[in-house]
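What you see is the complex with one protein chain gone and the rest in place.
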Amino acid sequence: MNQVNRLKGGQIDRSVTHRFKFDGKTFEGHQGDTLASALLANGVRLMGRSFKYHRPRGVLTAGSEEPNALVELRNGARQEPNSRATTIELFDGLLAKSQNRLGPLKYDLLAINDRFSNFLTAGFYYKTFMWPAAFWEKVYEPIIRRAAGLGSLSQLDDPDVYDKGFLHCDLLVIGAGPAGLAAALTAGRSGAEVILADEDFRMGGRLNCESLTLDDQSAPAWADDVVAELKSLPNVRVMHRTTIIGAFDHGIYGAVERISDHLIVPDLGKPRQILWRIYTKRTILATGAIERPIAFENNDRPGIMLASAIRTYANRFAVAANKKIVIFTNNDDGHRTAKDLHAMGVEVCGVIDVRADAPRSLDYEVLHGQVVDTKGRLGLNQVKIRLENGNIRSLDCGALGVSGGWNPNVHLTCHQRGRPTWRDDIAAFVPGVDLPLGMSVAGAASGIMSTTGALQSGTDAACAALSAIGIKSRAITIPQTEDAPVSIQPFWYVKGCRRAWIDLQNDVTVKDIQLSHQEGFRAVEHLKRYTTLGMATDQGKTSNMGGLAIMAELAGTSIPKAGTTIFRPPYTPTAIGVFAGRHRGQDFHPKRLTPSHKWAKEQGAAFVEVGNWMRAQWFPLAGETKWRESVDREVLAVRTSVGVCDVTTLGKIDVQGAEAAEFLNKIYCNGFAKLAVGKCRYGLMLREDGIAKDDGTAARLANDHFVVTTTTANALPVYRHMEFVRQCLFPDMDVQLISTTESWAQYAVAGPNSRALLQKIIDPFTDLSNDAFPFMSCANVTVCGGLRARLFRISFSGELAYELAVPTAYGDALIRKIIAVGAEFNVTPYGTEALGVLRIEKGHAAGNELNGTTTAQNLGMGKLVSKTKDSIGSILSERAALTAPGTLCQVGIKPLNPADPVIAGAHLMNEKGPIDAAHDQGYVTSACFSPNLGHAIAIGFLKDGDLRFGEKMRLVSPLTGIETKIEIVSAHFIDPQGERLRA
Amino acid sequence: MIINHPLLGPRDSAEFIYLGDANLIDRPNWQAPTAAKDFYEYAYLRDNPAGWHDELWFHEAGDRSWLVVTRNTLTHEISNVALARDVARLRGRSK
Partner (left out) sequence: MRYSGFRVIKEALMGHSGWKPIWRTPDPQAHYDYIIIGGGGHGLATAYYLAKEFKQKRIAVLEKGWIGGGNVGRNTTIIRSNYLLDGNEPFYEFSLKLWEGLEQDFNYNAMVSQRGILNLIHTDAQRDAFIRRGNAMILNGSDAEMLTTAQIKKRYPFLNTHDARFPIKGGLAQRRGGTVRHDAVAWGYARGADSRGVDIIQNCEVTGFRIENGKCLGVETSLGFIGATKVGCAVAGSSGRLMSKANMRLPIESHVLQAFVSEGLKPIMPGVVTFGAGHFYCSQSDKGGLVFGGDIDGYNSYAQRGNLPVVEDVCEGGMAIFPALGRARILRMWGGIMDMSMDGSPIIDKTHIDGLYFNGGWCYGGFKATPASGFCFAHLLTNDAPHPKAAAYRFNRFEKGLMIDEKGMGNQPNLH
């Protein structure tokens, strides 16, 4: 039974045979087949199950609007659920499984739902499953969830790669049917930059599916010639397998090109798909039209298809949907299918037309009537017809082609909230006037249904679009071809039916729409949401129109008055992977490395992510097995001898100009005007709302030159803010800013021996003595025999300390040099953990304290905010609640029992009394073990904390099961007088 | 979106960082007797129009200039782009 339904002709390559498996059974098809056409060729009609009732489903369409024939394609990590058999290009070795079934496809146990369909009407679940309340999560929902969903996702990482790219053009033509080809050819010949995109692997659109001739050529041959000419033009990019998924602002379109989906696995080094952002000046939408079904009793059986799809399978794929076919139509197009089938030798058992004036045929019977029922559990075998005179007739057949007319494919015209408008003459919605910027619509998408009309409108649209952007073009000569008018009698459903499907995937029937109306869900959006009409994977392409028409009829109004639904991107369901591109795994975000990274790696450092930076967290020595051992050692080394830490990641902003000091006065709440050259000062920066934004130091290297540092995390936002202040608030100030964060490698050298160490590095004419270069000094210096450098005597650790900066290119050399010359002091590299311990021991605020809600006062720096000058945030920092008694104040915390833990995130409660939110006194922001003190310490915020030193309290963390007795102390745990750093 | 930078031509909006209403240029006088109220209104209240909106964008991945973009919040159409520094001067700001 090999390809029993294969016909002659078509656009398949019989010389290439592909073997494939569907539900474990092996079949053969040819190059140029889709999975759907190959299955039909092999006589397979049953391809899936519907969502709710698990009714048998076969293929409905021959395109991307397919709601029924969804399969799991491939297996393992490459398994793709819900893949439309109608768009899967056949390849050798293809594996596909049917989905949404319990047991074999033929005997799906969940088909039991169909027996209870009368109870499972639209929205029934809103009315029940409420008692007892706890049963929802425990009983009802698990059952519903198990049954829900269609295909399944593997839990394995997607093994393929995806790329992204940008394209620019004068004209984007979407769709390569007759209108699109005419438009692209017109534009291509004019020399304009053109992109022609079509979702199909074969360009030509409906031309591939018809038995037409254009002049003396067959339609597909004409399309081939045009495509060949377009490909020969250097200014035209022809994109097969490329779906325009969305129309975004300002002429930007999203496009997905499927590079490898037609292969068993992507070729080496090739992506699976590419997401293109296409920037275009003008767009012609030529996406054609989609045939719509008619609803009648049991209209959902495998074998019941759109008439145009049956024609497509015959003409393009050389497949008869079945040996015996009936057509049911309300318009002339249904007859075209019958004619083509007859011409190809397929038996047309009858054409049923609802119109009295239907065209007659000598080749087959044309009946005036309606289909009122069908038979065939797993596939159609008979249709029952009520003739106009009331007589009932039955016709045996295996396929029924249904044509309810054509809906212009307006999808992309709605992406910017445009609403389609109704046209009575073709009984369909056409694009409205509010199209996306630069878009025009041609061919069937605009309601021009004949081939001649499509060609003409395509070339005309191209001329108009190009002329609008100043490119001259000439209309192409339109070949002689079909030019039939639309003849249609609107007909949506057969009256009196009990179960007639509107949305085939979601099992929405005419009755559900009636119920929706009866219960007051009459607005189109209510109808959709209540019944799930149009929410299936085709997003209503095959169902919305029917539902809308029935609702209009029930409401006694016209279709346009009943409303329209609009489409949202993407045009067809789009793989999430392609939107992510290569930004996944380790490449999710770029890694920023410090100049000492290579060296630190050689030392075996543990690294930690700090924003996008990778920083050394600690440097384990041989024999150290726990991180704390390393960190404690590093901390003690700084306090007793000397340590070195890469602080390059701190933001560095150069501020230059005659009014640089005035500018700093604006951005810092404390004063900078009087800072002497050669001096540094701590600066606290507020947001305009008076909350601390960031802190750092500003070093005055010259009268008109400061170097400002920021915290690592805020380097960019602070720079942006400073530019805002400079450009938008004080545009005439003589000041220039530039971020130099990555231009300088900077190391903190900290500890009692830091001066002695640096004397071996800094060229001798710089006097580092405490008198000559006291705490908070800065200078341009040279190191290692002439290399320019910057030296700051600032201290985050509280020790005698310096920060030394050299151009980044010398960063690696400098760290190696420091380590080498520091050997006699046992210089110890330290990482971010030790850095944190050192600063907590000193009570210095950092990111955990500058959390975006703390004021200068909270930080114990309220006096820093100058009232005698204008600075960002000073006015709003004075608001009542920010300065009222009871505000939080930064304090130190130590456990009464030195062995007790103290953790950040714990809350502070009074020594006695309830433990609850109403009695909350504050919280711990940063905690660590202090190797110098031999117990845990922490800093945090406590209500009126500055008045509560010595108070005993409870530190509670119910989340982690901790309750510890603690004492509130000054946050300056080590050297509160600051003698060490001034030494 | 595409922002037509007055100096650098059309640029993808992804190169920019958005701040908000261009009235943020009109920072009040800190010494005015009504400064507290003025700064509250400046910092917190917005016209938030459904329609044309002058707004501040920073060309972070570009020349680091602040721009005032006149954009329609209903359609996203952009009708004008100016350097914020020029706008600020026109609105009387100096140093």
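Worth a mention:
Which chain is which? They are A and B, in the order written, and residues in each are numbered from 1.
Quick note on the criterion: contacts are C-beta pairs under 8 Å (C-beta built on N, C-alpha and C of every residue); 3 or more make two chains touch, one makes a residue touch a chain.
Given the structure is predicted, the values throughout are model-derived calculations rather than measurements.
Of the chains displayed, those contacted by the omitted chain across the entire assembly are A, B. Within the full complex, the residue among A:752, A:905 or A:976 touching the omitted chain is A:905. Residue A:847 is the one among A:657, A:752 or A:847 that touches the chain not shown. Residue A:584 is the one among A:106, A:360, A:584 or A:952 that touches the chain not shown.
In the full complex, chain A makes contact with the omitted chain through residues 51, 77-82, 118-119, 121, 124-131, 133, 136-137, 141, 144-146, 148-158, 160, 162, 164, 246, 248-249, 252, 254, 275, 277, 415-417, 511, 515, 518-521, 523, 525-526, 529-530, 532, 535, 537, 539, 568-570, 573-577, 579-581, 583-589, 591, 608-610, 687-691, 693, 847-848, 851-853, 876, 879-883, 903-907, 915-917, 920, 923-926, 956-960. For chain B, the residues touching the chain absent from view are 1, 13-14, 18-21, 37, 40-41, 43-50, 53, 55, 71, 73-76.
Basically, only the chains that are shown with their structure count from here on.
For the pair chain A and chain B, the distance between C-alpha centroids works out to 28 Å.
Chain A meets chain B in the complex at residues 249-252, 279, 416, 437, 659, 662, 688-689, 716, 720, 723-724, 727-733, 870, 874-876, 878-879. Taken together, the chain B residues at the contact with chain A in this complex read 1-2, 17, 19, 24-25, 27-28, 30-31, 35-36, 39-40, 42-44, 56, 58, 60, 64-66, 75-78, 83-86, 88-89, 93-95.
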